[in-house]
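Only a single protein chain was left out; the remaining protein chains are all shown in position.
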Amino acid sequence: MKKPRKKLLYFFYYVAAVILAIFAIGPLVWMVDTSFKTNAEVLSYPPKWGTINAMPSRTLSAEIVKTRAGQNANPSSLSLEALLGSLSTNQQTSLSSPDTLAIHVLGASGYRGTGTMPRRGILSIELMGEDGGFASYSTNFSTPDFNSVVAKISSVSTLTDDVRGIMNSLSQYTSDPQEYILNFYDDFLYGNNPVFARINFISNLLNVNGMMKFQDEISPFKKGVGPLSAAELKELAGILQSALSTASPSDKMEIEKYLNDIDVYLEFNEFYQSQKNKKLSGPIKLAFIPNSNQLKIIDGQSIVESAYTSGDQIYINFKNVSFVWFLNSDVSLTAHYNFWEVLANFFDNYVSAWNSAPFGIYYFNSIFVAVATTVLNIIFDVMMAFAFSKLTFPGRDKIFIGVIATMMIPYQVLLVADYLIIHSFGWINTYYALIIPWSATAFVIFLMRQSFNSIPNDLYDAAKIDGASSWRFLWTIAVPLSMPVVITGALLTFLGSWNSFLWVLIMTDTTNMRTLPVGLQNFIIDSGAIFNQLMAAATFTMIPVVVAFLFFQKYFVSGFFRSGIK
Amino acid sequence: MNKKRNYVIGYLYLIPALVIFILFTYWPAIYSFYLSFFNTTTSVGHAIFVGLSNYAYLFRTGEIPYSPYMAFEYSLIRFSFAFIISVAIFGWIEKGRKISKNLIPLLIVPIFALIFVYPSLSVLGGNVYIFILWIIIGFLSYFFTRKMEFYKSHTILFLLSLLGLYIVAFYIGKRIDLYLLFFDIAQNNSFVMSIWNTFYFVIIDVPLTIAISLAAGLLMKNLPFFKAFFRTAFFAPYVASIVAVSLLWLWMFNYHYGILNYILSWFGIPPINWLNSASLTMPTVAILSIWEYFGYYGLIFLSGLQNIDQEYYEAAEIEGANSFQRFVYITWPLLSPITFFVIVVSLINAFQVFTQVYVLYNQMPGPYANSGLTMVFYIYNTFYNEQQMGLASAAAYVLLGIIMVLTLIQFRTTEKRVEYNI
Partner (left out) sequence: MRNKLIFLVSFALIFAFAIPVFAQPVVVTFWEGMGAKLGTTLQTITNLFNKENPDIQVNLVYLGSGNEVDSKLLTALAANTLPTMAQVKGPWAAMLVSKGVVAPLYEFPGFTQLASSIYSPLLVAGTFNGKIYTLPFNRDVFDLFVRPQMFEQAGLTYPKTMQEMAQDAKLLTVVQNGKTVRYGLGFRTTYRQFTAVAYQFGGSYISPDGKITINSPQNVAALTFLVNLVKEGYAYAKFDYFDNELTTSSVAMLLGGSAELTYDLSDIAGQSDGLVMVPIPSDVTFKPMLHGQNIAIFNTATPEQQQAAWKYLQFLLSPDIQLYWAMQTGYIPVNKQVADLPQWKDFVAQNQNGIGTIMVGLDQSADYAPNLPWWTDAREAIRTAFENAVHFTMTPQQALDWAQQQAEQAYASYNAK
C-alpha cells in the first residue's frame, strides 16, 4: 500500500525537477544552438534546431547583374589607396572587361556592413535558360542577320518619343553587336528607366485616348515583379490590336506607336534568342583561394577564362563568348565544402564575433581583474574572518557587526561617492579601480568565520603551545581545514568580479581597460539585432566561469553546507 | 603585556580588509550623505549647499488634483476600516476556537465601525473629527486584540484580508487615495516613477523567486538519483554574467523569431510583444531575474534543509504524517531562518535591478513612458549622463532608506520566530 504511493510521489518529483531543469538550462542550450546558425536561419520562423553550417553544401540565392552600369567596377569596393590613386590619375576604374558576367550574391553582405561572402569551398554556378535547362549561348554569331534585323527595326518610324530616342542612340552601336545587345536590353528592360518598366508603361498606355475602355484588361499588368516579360508583352500586343480595330482614326496613330514599340522589342528579342546555338553542359565550378579575390577554375565549361570576387559580386570573364548571351538567364548557386571547411563554417560566428570587437583585450582584462580580485579577497577575507573567529581583542564583535552591516548597502548607493574618491586617487581607467575596492567581501568573511568557528579552539591552543604563530596556524591548519568554504568564497568573488558591469562601465573610459560584460554590451550596440554572433559572443564570455564552476562545484556545494547559514 | 600584544595582532589581521571597507564603503556612505545636500551641476569642486532641496526636488509633486494631506487622510481611513474589520473577523475565528476575554470589544468595535463606515467613506473630506475618531477606533481595536495569537500566526492571510477590505472600501468611497496620487505624481516626476517601477518589480520578483527556489531546494534534497545533475542545472544560470543572460533573453523574447512566442504558439496563444509594451516591462525583467537567481537561492535553501535533523522526519513518519504535513509542521518552521535570510538578500538584490533593463531595452529605461526606469537606473542617469552628483546621492539615499526600512520590518516581524545565529 505504502510503496506505490511513494513511487508515485517520486514520479511527480522527477517531473517537477525535469520541468525546472528545462527552465534553467533550456535557454542556455538555445543560446549555444543559435550561436552556430547562419543569419538566414536565425531569421526564420518557426525556429529549428540544427544548422546548415554543419552541412557539406548549401544553396545561395543570386542574380545576374543585367544593367550596363553594373559592368563598371563599383568605386565603393575600392580600397582607400586605390580610390585615391584613381582620383589622382583622373581615371575611372574599370575592373572588368566587356566580357565579364557579374553575379550578385544576395544576402552575402553581412549585417551592419561588416560581413563578406562565405569565402571558402567550391562554388557551383548553374546558368539556366528560359526553358529550364542550362543556358545557351552563341558560337557562330551571324552578323548579316544582325544587320538585317537592326535595319528592320530601325526602319519602323511610328514609335513613341522614348523609343525613337533609344533607337537613335542605339544606332551608334550598329558596328558592335555586343554593345548593341547590351544597350538594347538596358534601355528596354533592365536599365535605370527602362521602356517596359511595368507601372510606367501601363500608366502611359492608359493615358492614351481610347484606351480607357480597356482598363480592366490592361490594369492587371501593373501588378507583378520586374519589367514586363516577353509573354506579357505579346498578350498586351493582342489587346492593342483589338483596340486598334475599334479606335477612332485620331487615336489609332497613338496606339500604333505603342504597338510598334512592343513589336520592335519582340522582333529583336526573337533574333537574340535564335542566335543561341550551344548549350552549357553543366555548372561552372569555381573554388575560393585563401586571401585572394581570384577564384580558381575547377570546371569552366571551356568558356571561362578567369573569375574573381569583389564585395558581394562574382565576376566571370569568358573567352570567345560574350556575356550578353546570359543576360536573360537565371542563376542558381551552390557552395560545397570539405570537412575542414564545414568545421570552419560551423565556428564562423565565433571567429567573426571575436574579430569584430577587441575581445582579446576584454578577455585578458576580465581574467586579470577577476584573478587579482580573488587572490586579494582570499588573503584579506581569511585574515579578517580568522581574527573575528579565533583572536580576542576589544570591540571584536562590534566591528564584526559593522562589517556584516555593509552587506545591506547596495553598492550602487555608493557609486557616486566611490567614483569621486577613485577619481581623486587618479585611478579612473586603471586596473586599481577595478580590483582594489572589491578586494574584501563581507559575505565571504561571514562564510569563512562560520567555518573557522567550527574548528575547535583546542586545536588552536594546542598549536600555540607547540609554538606555532597564529599566522602559521591560519595558513597551515585553519585554511586547509576549511578548504570548501575558501573555494566557495573564491568562486563567489571570481563570479562577482567576472560579471561586474555597472562598476566597470563607470570606472573605465577606453576599450583597453574594459572587461567582457561591458565589451559585450558595446558589441550588442554595434552589431545590431541578428543574434547568431551575439549568442556566440555571449557563449564565449561564459565559458571560463562555467568551466571553473563545473571543476569546483563539489567543493562549492559542500562549502555552502559547511558554512552553516542558519 | 602579552595580552596587549595579542590585541595588536588581532587588529593587524583586520587592517587590510578594514581599510578597504573604510575607504570604499563607510567613507563613501558618509560622503554620499554629505553630497546629497549640495548642488554639483557645475563641478564637484564648486558645490553649493542647498539643504534639503535635492530631496524636495526628487519628491516634487507637480500639478496634482488634490493635496497629499487629503490623500493621506482618505488612505488612512480606508486602512483603519480594513484593519478593524479584519481584526474583528479574526477575533471571531479565534473565539470559535477558544474563549477569549476580549469578546466584548470584539463585538462592539466592528458594530461601532460599521455604523460609521458608509457615510464617512463616501462623504468625508477634510473632516478632522471623523478622521481622529477613526484613528482612535483603530488604536482601540489594536489595543484590545494585541494579545490575540491567531492573526499573528497567519500573517499572510491577515494581510490578504486587509488588502481585500481596503479594495472594497476604495470602491465604496471617493477616488482619492495615496496610491492614485502617487501614480499621478509619477506621471510628471521620473523619480517617483522609478520608485513605483522598482516596487512593482520587487513585488513580482521576490515572492516568485522564493517559491521557485524553495521548490528547487526541496527537489534537490528529496530526489534519490541524479542529484548532482539537477544541482548543476539549476545553478547554471547564476554563473553567467547578467549582460550575457540579458542578451540571451533579448533573443528569447524577440517578437518575431523568439522561442518563447513559438512555445506559446503550441498552446494557441498569440505572440506577445514582450519588449515593446509598457505594462509588460517589469514582468519581462522579472522572468529573467527569477531564472537567473532561483538556482542560487535554491542552493541556500538546500543547505538549510540538509541541516535539519533527520530525527524529526523519522519521528513524523512513525506518527504517520504525510509529506505535506511534514513540510508544514517540520520543514517550514525549521527552515524559517534560511527563508528569512533569502528574503532579505533577494529583496536587497531585487532593489538593485538595473543591468537587465539596460541591456534588454537598448540602454533606454523601458520601451516607452519610462516603464523600465528603476531607482538604480535613475541614479545612473542623473549621475553619469547628467553629472548631477548631489541629486544622484540624494536618490541613492532614498533607495538605501527604503531598503533599510524594509529590512528592519523584516527583522521586527520575524524576530520572535527566527533564531538567527550569527
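For reference, chains read A and B in written order, and residue numbers begin at 1 within each chain.
One rule holds for everything that comes next: a residue touches a chain if its C-beta (ideal position, glycine included) is under 8 Å from a C-beta of that chain, and two chains touch if they have at least 3 such contacts.
Source: prediction; values computed, not measured.
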**Message:** Among A:133, A:165, A:224 or A:360, which one touches the chain that has been omitted from the display?
**Reply:** A:224
**Request:** Taking the full complex into account, find the residue in B:31, B:329 or B:384 that is in contact with the omitted chain.
**Result:** B:384
**Complete:** Residue positions on chain A contacting the omitted chain are 39, 43, 45, 61, 63, 69-70, 72, 74-76, 80-81, 83-84, 86-87, 92-93, 106-115, 192, 198-199, 219, 222-226, 312, 356, 423, 428, 509-511, 522, 525-530
**Message:** Counting contacts across the full complex, list the positions on chain B that touch the omitted chain.
**Reply:** 41, 43-44, 254-257, 270, 275-276, 278, 361-364, 367-370, 384-385, 387
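What we mean here is this: only the chains that are shown with their structure count from here on.
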**Complete:** Whole-angstrom distance, CA centroid of chain A to CA centroid of chain B, is 42
**Item:** Interfacial residue positions of chain A with respect to chain B in the complex
**Value:** 9-10, 13-14, 16-17, 20-21, 23-25, 27-28, 30-31, 34, 42-47, 379-381, 383-384, 386-387, 391-394, 396, 399-400, 403-404, 406-410, 412-421, 436-437, 439-440, 442, 445-446, 470, 495, 498-499, 501-502, 506, 516-518, 520-521, 524-525, 529, 531, 534-535, 538, 541-542, 545-546, 549-550, 553, 557, 560-561, 563-566
**Message:** Going by the contact rule set out above, which residues of chain B touch chain A in the complex?
**Reply:** 6-7, 9-11, 13-14, 16-18, 20-21, 23-29, 31-32, 35, 44, 212, 215-216, 219, 222-224, 229-245, 247-249, 251-252, 254, 256-257, 259, 262, 265, 291, 294-295, 299-300, 302-304, 306-307, 323, 337-338, 341, 344, 348, 351-352, 354-355, 358-359, 362-363, 376, 379-380, 383-384, 389, 392-393, 396-397, 399-400, 403-404, 407, 419-422
